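The other protein chains are all here in position, but one chain of the complex has been omitted.
The letters A, B and C name the chains in turn, as written, and every chain counts its residues from 1.
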Amino acid sequence: MESLANQKKFIVPIGPQHPALKEPGHFEFTVDGEIITGASVRLGYVHRGIEKGTESRTWIQNLYLLERICGICSHVHALAYALGVEKLGNVDVPPRAQAIRTLVAEMERIHSHLLWLGVAAHEGGFDTLFMYTWRDRETVMDLLEGLTGNRVHYSVNVLGGVKVDVDEKQADAIRRGVDFLEERTKYYMKVVTTDETFLGRTRGVGKMTTEQADELGTVGPTGRASGLTRDIRVDAPYAAYPLYPVQVVTGTSGDLLERFIVRIKELYETYRLIRLILDKMPTGELTARIPRRIPENEAISRVEAPRGELFYFLKSNGSEMPERIKVRTPSICNWSSVINFAVGLKLADMPMVLSGMDPCFSCNDRLVVVNRPTGSQVWTWEELRQYGINYYR
Amino acid sequence: MTTITLPALIILLIFPGGLFLLASGLVYEWVDRKLVARFQNRVGPRWFQPLADMIKLLAKEEIIPTGVHPGLFVTLPVAALAAALTAALYVPMFGFTPAFSFRGDLVVTLYLLSMMTLGIGLAGANTVDRFSLVGATRTLTQLFSYEAPFLLTLLGPAIMASSWQISQINVYAHNVWWMIFTQPIGFVVALVGLMGKLEFPPFDAPEAETEIVSGALTEYSGRGLALFRIGKDVELVIGLTLVVAFYLGGLANPLEFLIKTLVLLLVMAGLQSLFARLRIDQTVGLWWRIGAVLALIQLLAIIIGRFIGRV
Amino acid sequence: MDITSSLQNAEALLNLWMHGMDYPDLSRIDVTLPPRELKSAVSILKKAHWGYLSAITGLDRPAPAPTAQDSANVPAPDGAIEVLYQFCEGAAVLTLRVSVPYSAAIIPSICSIIPYATLYEREAMELFGVTFKNTPDSDRLVLPDDWPVGVYPLRKSFTGFTDAQKEEMVE
Partner (left out) sequence: MEAETKLASPWHDVMEQVKTWARINSPWAIHYNSGSCNGCDIEILATLTPRYDMERFGVKLQGSPRHADVLICTGPVTRQSRERLLRTYEQMPDPKFVIAVGSCALSGGVFQGCYNIIGSISEVIPVNMFIPGCPPRPEAIIYGVVQLLEGLKK
């Protein structure tokens, strides 16, 4: 292991590439003996400068830009932005449009949770579960494609409404698809809670109590697995959620296994919601007019993305282009909570805690710089894991 | 038992030895990949896929990275493949009597097979790249963990046949009842040991694609990689023949060889797609705590059995 | 705890800065306060467990373009950067607005009170050029390593690189 010229310099190997779920990041721990005294993360590999980009595009063009922040929760970004702009221009959207928006948001949650289940299994070396979950995910992708015309970026939202309608035939197809997925989800719940090798990798890993979760500001299923009942669909219902109440799914033990279970239980909840929306779909037209120039105003719009609370702050100055759009994605909350959760833990625990905190971490770069008072070394993630194992032997 | 003796050179180069063995290695690799794919509900590769992979790798540019001992870097794959090929001479390939067999060739074969894994471990340790360093340490740790139980389980039938010669054990196994019934534990540990030796999942920590790129072979491309992959395929065939010869009632003719080995491969492919990858400390723990103890119990049972038998 | 009750006790908590409060809409309160009182306000909220810090947003308010009749002796007013600390409790959103001029853009860091604010502060530091006094970690978060120091992309003054700069960046 070559020593480094100065501690700040870090070498990024081209590690195995995953569908990097947000910015591939990179971790740096300062260690005193065995206890971690400080940790920091370095993002930026996927930073494209979108917030600056939004200031040079009109309100309508921004819809398509913001949708492409993340390929897995693209509808949720567009929904948050559209709700924010409608608040700015105080336009009220017809109920049918809100219901269709909620329907597509829930279908996207299924697609995101199944994808995460597959990637987490693949990361733990369980390829069969990866193949099965992604095969079943194709069902919901077909439904979304039937409804909106595209598999990933659906562009369902228009400022002031939706440009897609759900007719009876599509509703039946969605109901059949949801029934099939419910069968499969029962099977996955059985696999995740009984398969020995999988339990060996997930039980008791990265345990986080409710106070810790709250103290560290974790959001979404990661927080709810530790008993933190924070769900924007319940706290601040938006779009059509007031009409379709959601029961928050929380776990208690707060380890990685609990996060799997919470996400799978959320799938059941989503299936129930989709059936409810399809049965009680309000009638009416799909869009409302929205002025080209939005009056000067500020608005905050919060939406429950599959990974947690997505926070949009929009500011308009009366012109055709926004003055400022701030996007705070849920993953950054989970990352900042890991940084603070790591202080005080032993270095040997870190690999499991990091992959336990949010499995999409593990697709980050594999490099951990360990700055020891005696001089810093560059370790790969795997060497850190190896160090952890020898430490405990 | 058909006792066909072919001129030594043909045996070495063409029939049970060289070319034919490489071809069967490719075919077995295809069968394995196809079965695992079918278990995962995928279509799986075409029949000539391993052949195409090998030729393509041979035709690729060979990069020798800096900070590497070039001589060692090139000779290691050749040495590993040579070890695997010579091990095939003592094993009843395709139901024919082994070309050369002498008292005690069981130990020599096992040693040659672990020479192959040693080669991969050294190849990993030879380079500077961190991933292959970790891959090498993992390969060697795993080698030391499955070697003892695997050898012990192969001792069982040897004791029953009271000889260390594979061909004699094969003949003995052919006459007597299938050893799988008399020594069930031994068979299970031998099968799982074989999966550990070939680094099939759940024991594929040494080349865990998601964690350490491709473990010890990260730096290899072109010829070196092709030789290592062929060595692994040959090791697969030899391992299968060994376990079948010992536990599934010996091998008399090629047809019996094909049926038994492919059935065993089916069982192994099933096991492969059932489990998640075990962490390296879990694999080592599994081997030493469970594997070695079971093998010892089985050995004890056999010795007591024979003692009662003789008295 | 519906919106109005959580807003009321937020008001009660922060009555020290009653003069700075205004209500843009029924589920939000904005409290403008000087930088030095930020830490005390945040610790009050933390002690009362009022919601959680959801985001730190930077806003660039460049100096209004000097109009013609501005006489020369009046120094052109210095532009300001406004940093918004957005706290959420259920449906209510409380925003602490702190504004600092370009020349003295220093705000005390709240990481000692809310540990996980470090990432948000690092991002604001990089993109707006505000320095957070004694923040635990001030490395770069999102901008690339070869990004010129002192260039803050989210300020209105930054209008992208000229092609010449881009060329020399690419080699």
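As a working rule, a contact is a pair of C-beta atoms (placed from the backbone, for glycine too) under 8 Å apart; a residue touches a chain by one contact, two chains touch by 3 or more.
Keep in mind it's a predicted model, so treat the numbers as computed, not measured.
Trainee: Can you list the shown chains that the omitted chain is in contact with?
Mentor: Checking the complete complex, the chain left out touches A, B, C.
Trainee: Using the touch definition up top, pick the residue from A:91, A:152, A:173 or A:276 that touches the left-out chain.
Mentor: From the options A:91, A:152, A:173 or A:276, the contact with the absent chain belongs to A:152.
Trainee: Which of A:65, A:91 or A:234 touches the chain that is not shown?
Mentor: A:65
Trainee: For the chain that got dropped from the picture, name the residues of chain B it touches.
Mentor: Given the touch definition above, chain B has residues 33, 37, 40-46, 48-49, 51-56, 59-63, 131, 209-210, 213-214, 217-222, 225 touching the missing chain.
Trainee: Spell out, residue by residue, where the missing chain touches chain A.
Mentor: Looking at chain A, the ones touching the missing chain are residues 12, 14, 16-21, 24, 44-50, 52-53, 56, 64-65, 68-72, 74, 115, 130-131, 134-135, 138, 141, 151-153.
Trainee: Given the full complex, what residues of chain C touch the hidden partner chain?
Mentor: For chain C, the residues touching the absent chain are 143-147, 153, 158, 160-161, 169-170.
We take it that only the chains that are shown with their structure count from here on.
Trainee: Between chain A and chain B, what distance separates the C-alpha centroids? Give it in angstrom.
Mentor: 43
Trainee: Quick one: report the Å distance separating chain B from chain C, using the average Cα coordinate of each chain.
Mentor: That pair's centroid distance is 63 Å.
Trainee: Where the CA atoms of chain A average out and where those of chain C average out, how many Å apart are those spots?
Mentor: 25
Trainee: Return the residues of chain A touching two or more other chains; collapse runs of consecutive numbers into ranges.
Mentor: Answer for chain A, listing residues that touch two or more other chains: there are none.
Trainee: Spell out the residues on chain A that touch chain B in their complex, using ranges where they run on.
Mentor: 1, 13, 15-16, 18, 121-129, 131-132, 135, 195, 197-198, 200-201, 362, 366, 378-383, 385-386, 389, 392-393
Trainee: Write out the stretch or stretches of chain B touching chain A in their complex.
Mentor: Answer in residue numbers: 39-42, 130-131, 133-134, 137-138, 201-202, 204, 208-213, 273-282.
Trainee: Per the contact definition, I'd like the list of chain A residues that touch chain C in the complex.
Mentor: Touching chain C: residues 8, 23, 38, 40-44, 47, 49, 51-52, 87, 214-217, 230, 235-237, 297-298, 300, 302, 309, 311, 313, 315, 324, 326, 328, 332-333, 335-337, 339-340 of chain A.
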